[in-house]
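Of the protein chains in this complex, one is absent; all others appear in place.
This part shows chain A:
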Amino acid sequence: VRKHGQHMKLFKNKGKDETTLRRQRVEVSIELRKAKKDEQILKRRNISIHVKEENPSLEKDRSYEIIQPSLEEIAEAVNGDDTEMQLSATQATRRLLSRHKDPPINQIIELGIIPRMVEFLGRADNVPLQFEAAWALTNIASGTSEQTRAVVDGGAISAFISLLSSPHMHISEQSVWALGNIAGDGPLYRDALIARDVIPPLLALVSPATPVGFLRNITWTLSNLCRNKNPCPPLDAVQKILPVLIFLLQHEDKEVVSDSCWAVSYLTDSCNDRIQVVVDTGILPRLVELMDSPDVNVVTPALRAVGNVVTGTDQQTQEAIDAGVLTVLPRLLRHMKPVIQKEAAWALSNIAAGPCQQIQQIITCGLLPPLVELLNKGDFKAQKEGVWVVANFTTGGTVDQVVELIRSGVLKPLLNLLLAKDSKTILTILETISKLFLAAEKLGETENLCLLVEELDGLEKIENLQNHENDMIYRAALDIIEKYFSGEEVIDLEPQTGQDGLYDFSVEKQDFNF
């Protein structure tokens, strides 16, 4: 006999499960995978053929190669007093550091010439030397943390910050680049730069007249100044940068917009107070608009930024909803790139973790059909997030909303995913099924849900999971089977058998207090 009702008391719309609260972007300390390919680049080496080298004739070029000095010769020349030699040695260094494969960064560092190069940065009288040194140092700073440290320890920070205001645009541009590499190393150097007041001169470079190429570099460096956590960048620095970012977000160049979005995504990947600082700028509608961009390099960071916002408070999430995020997500859930599907589903899962009014908006904005589609045939990474959407929805939704969810056809793909090769996903689904049963009990629809689960081949799958090697999965499956597909438990009021062989009707009185 199937049991009714006794779990109703457990069912509270508002009582949210700890496990299905909003999930911040996961900090993975251990990663089995390759570093993500869709992340923004932290440090960049300048290997472009610079304007100055486009002209030299072939012979001259070849002659350069022929007279490429040895490392010892370089050290000697750089440390010497001959300005001509200094320039050509610095240039040779920069060349070595700019070659496509295996730049000898460590060997150059070992020559001990960095302090000297830093010194060259201050040679306002010799612009070519300043430039070559800046370039070389940029490329050294683009390496490992160790290598970046060599540049910083050489005293390059102040020198580069001064050069931001150089009258020569190519020099200030190269400095922007170098500073970007230093900032990208991590919160320590990022904050060191901020403490030396890098921000005002950097922002001063942004104007409607700034050439696009230069602007790209500035935006990228700004994004590195916003990047990284533990700690996050100082609040006053963020407040200085934000107005410029908003300006840059309007730019017509895709790269500028993309890196601006990345910057905002870093700022929102933080505590709710920091999210609020970004939300207060009124930037959300523009970000939502960019989520819908045809350019995937813009969509990715814009989606991340907005996805981070909806990890925040209910009010912050509401602002994202008001900015229209729910009207864009359906398309992103169907995006051809799996990682976009995944991020979109992640964002949706956090909106579904909100109060039932927000869940209602998910329904009203037509998110259920694309969700079901995603669960049916999306990429696995995205399907996993989709399962979380359903889990959160089921936890926080009203009974009517849960009924709507089931009507949308979510049960079939959900049950199919019990075959997924991922234990956590299986457990989340089983927990969700339990919650669905609680809702069904409330409606007196337990038997219909049992039938539905059976018809969709779910019962067979749940029964099989009773043999799963994972203990928690086995128990969760057993629990469902016992509660809804069988069941019996006895408590202690059992009568004794009397002398006539029948049950003895008797009980001892106790004090009652309900």
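Operating definition for what follows: a contact is a pair of C-beta atoms (placed from the backbone, for glycine too) under 8 Å apart; a residue touches a chain by one contact, two chains touch by 3 or more; residues count from 1.
In this text, contacts and distances are computed from a predicted model.
Taken from the listed names "xyloglucan 6-xylosyltransferase", "Exportin-2", "Small ribosomal subunit protein bS16m" or "Trifunctional enzyme subunit beta, mitochondrial", the protein name that UniProt assigns to the chain not shown is "Exportin-2". Note on the undisplayed chain: of the listed residues A:169, A:188, A:212 or A:451, the one touching it is A:451. Of the listed residues A:112, A:243 or A:498, the one in contact with the hidden chain in the full complex is A:498. For chain A, the residues in touch with the chain missing from this view are 1-9, 29-34, 336, 338, 377, 379-380, 420-424, 427, 444, 447, 450-451, 454-455, 468-470, 472-473, 485-495, 497-498, 500-507, 509-514.
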